[in-house]
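Note that one protein chain is taken out, while the other chains of the complex remain in position.
Coming up: chain A.
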Amino acid sequence: MSPEQEITRREQRGDAESERRASREVQLIAREHQRALKPNDFHGGVHPPENKHQSTGEPIGSIPLAETLFVPLVQHVGASALPLVKLGERVLKGQMIGEADGLISCAVHAPSSGTVVALEPVPMPHPSGLPVDGVVIRTDGEEQWCELRPCEDFRKLAPLELLDKIRDCGIAGLGGAGFPAAVKLAPHTGTEIDTLIINGTECEPYITADDMTMRERAAEIIAGVEILAYILDEPQRVLIGIEDNKPEAIAAMRKAAEGTRFDVVVYPTKYPSGGEKQLIQILTGREVPNRGLPANVGIICHNTGTARAIYRAVRFGEPLISRVTTVVGEALERQRNIEVPIGTPISHILKHHGVHRGRMQRIIHGGPMMGFTLEDDSAPVIKTTTCILVPTDAELPPPPPAQPCIRCGFCAEACPASLLPQQLYWYARAEDREKLQAYNLFDCIECGACSYVCPSSIPLVQYYRAAKGDIRSAEEEKEKSARARERFEFRKLRIEKAEKEKEEKRRARREAAEQARQQRQENTDAPEAKAAQQEADVVAAALARVKAKQASPEQQLARAQRSLTSAEQRVERLQKKLNEAPEDQRGQLAAQLKAAQIKAAEARQKLAEAEASAGDSAAGPSTVKAAADSSDSSPSADKAQDAIERAKAAAAARASMSDEERLAAELEALKARVTKAEARLEKARAENDANVDAFATALEKMQNKLEQKMREQNNRGGES
């Protein structure tokens, strides 16, 4: 062996050894790391058949653009967006067509360019099957983008600016609930966020949208995670959780995450490990407190698809106008994932996947565990459409009839929230709301694991949903009735108070009348006064009334002047009309004129009185007092006298009118009263007065009377 050979051999050995050492070190580090990230288990869970292979055979595809897109303005929990477009308006792809209304609301964008053909309720994939307000766009196929605002380096922007961008791009959680992403990223709990979790679990059977996205777009997801971590001020740990049934996705994500500090954590497949609370328990061992948020324990959790959407929103300014959806089920010829514009009708998708109408027995929006069935295929894809599952009867057979619960407890073993579903079922059937709450009904996440294992095939989740709704509406009812009671009590108080005031006034009047009577008796014990006694009593009462009514002489004066002017104007108007009127209407108009003239005369008189009393009051309170003291010379008594005179005059005038004229005058007066009553009723309605009914009946009566009089008049007209 030559020395050269010797040296090379030694070198080779040395190399091999150092290599071995290095690899051992790597292994050690990896093991250490794995131990640190050892996933926890959570209580319960089930292992339904995964059925993931059907839709992973093809890469994410696409289908031709639908002619019409139905974009609901609300696609998740929260308030509906406010439409920004008008009917007939041309919209560009990516243009905002609905703006967020409030915090828990999400902007909506045009998924493609085209024309707004309707703003109306559109079908919506929702368990209720009820339509929601939406924008209908007829696409032009040009896919013309609106102007986007890309951003090369997100680190140049402040986190708040990024949040604005995310909000403006209408990013909602793509995992299923569709909570506005920007809200989740700006927690207000005051707890420091030390862990960011990216949820790539996708534990629902059949759904592979996240799986395929991770396989094909891992780099975009990781870029999105970088943005999320930056917004959250670089939390200590960033964990990407993936179930172990997605080896390709795990490999792709591990590769994309190389060189970052993000950890891809893998854990055994078990439904529902993708539930936010369960995933948090798996990855961190923490529990989200009851009625709390993940942020309360320092955790923010986002879906992989959301991370990708956020990346595209920040980097390219692209709003959320399409998503990856799994189209699967044995009633379809082709099963795969597609990237599909929001608003695409499900019928359009089914058409392009060769649906067998005869074999299709239901359409499930979402997965088989938590998805809901749709009424028909007209509903569009929305931001939360993870999957469209069109199974055949054989694939997901309808449940056999339910048997009685034998409390076997399989459900309790399966419940990820550690509830006792069998007891909840028992109390839900008994409608025992208190017990339901004591058994923590509202901690149920409706994952369906209990129903899945139930040997009696009882639709447990359905019972819990109904019970929750029942309790919620009962609570609302309770609140409403409490408010009504409060209102009723206040009203009672108010009426009592008014009644008391009225009573007080009545008493004061009575006393005044009594006093006046006594005084008169004292003053006029003379026999001639006896004759005037009765009249005086009436006068005293009228006097008291006048006194009670009297505000100030000035006001009365003003009122008198006003009524005089209007009366005079009316007289003038009628005169004119009379001059111009044709022969057959003259009789009626003449009667009206006469009545108006009488009114004007009365008004004139009233004005004179008012002027007199104003003069009195101007003369000083002492005079008023003096006047009140002596009933003989009292101007008020004069006034009453005047009123009597006036009434007599009016009666005389009326007597001087012919029957026809009187009838016409009455009719006029009645008409005026009806108008007034109508106005009063209107006002009462507007103010929601309690007396609306009374007003309405009064008005009706008056109208009847008016009709009767009019008929009478017509009859007379016919006679003459």
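Here is the rule we use: a contact is a pair of C-beta atoms (placed from the backbone, for glycine too) under 8 Å apart; a residue touches a chain by one contact, two chains touch by 3 or more; residues count from 1.
One rule holds in what follows: contacts and distances are computed from a predicted model.
Novice: Of the options "Ion-translocating oxidoreductase complex subunit D", "MaoC/PaaZ C-terminal domain-containing protein", "Penicillin-binding protein activator LpoB" or "AIM24 family protein", which is the UniProt protein name for the chain that has been left out of view?
Specialist: Missing chain, UniProt protein name: "Ion-translocating oxidoreductase complex subunit D".
Novice: Per the definition of touch given earlier, which of A:A209, A:I363 or A:I382 contacts the omitted chain?
Specialist: Touches the omitted chain: A:I363.
Novice: For the full complex, which residue in A:E120, A:D164, A:D376 or A:E707 touches the chain that was left out?
Specialist: Checking each option in A:E120, A:D164, A:D376 or A:E707, the one touching the absent chain turns out to be A:D376.
Novice: Who touches the missing chain here, A:D194, A:E339 or A:E413?
Specialist: A:E413
Novice: Against the chain that's been left off, what residues of chain A make contact? List them.
Specialist: Those residues of chain A that touch the unshown chain are 42-43, 46, 48-49, 129, 205, 277, 281, 287-292, 357, 360-364, 366, 368-377, 389, 391, 396, 398-401, 403-410, 412-413, 416-420, 422-423, 434-435, 437-440, 443, 446, 448, 451-457, 459, 461-462, 465.
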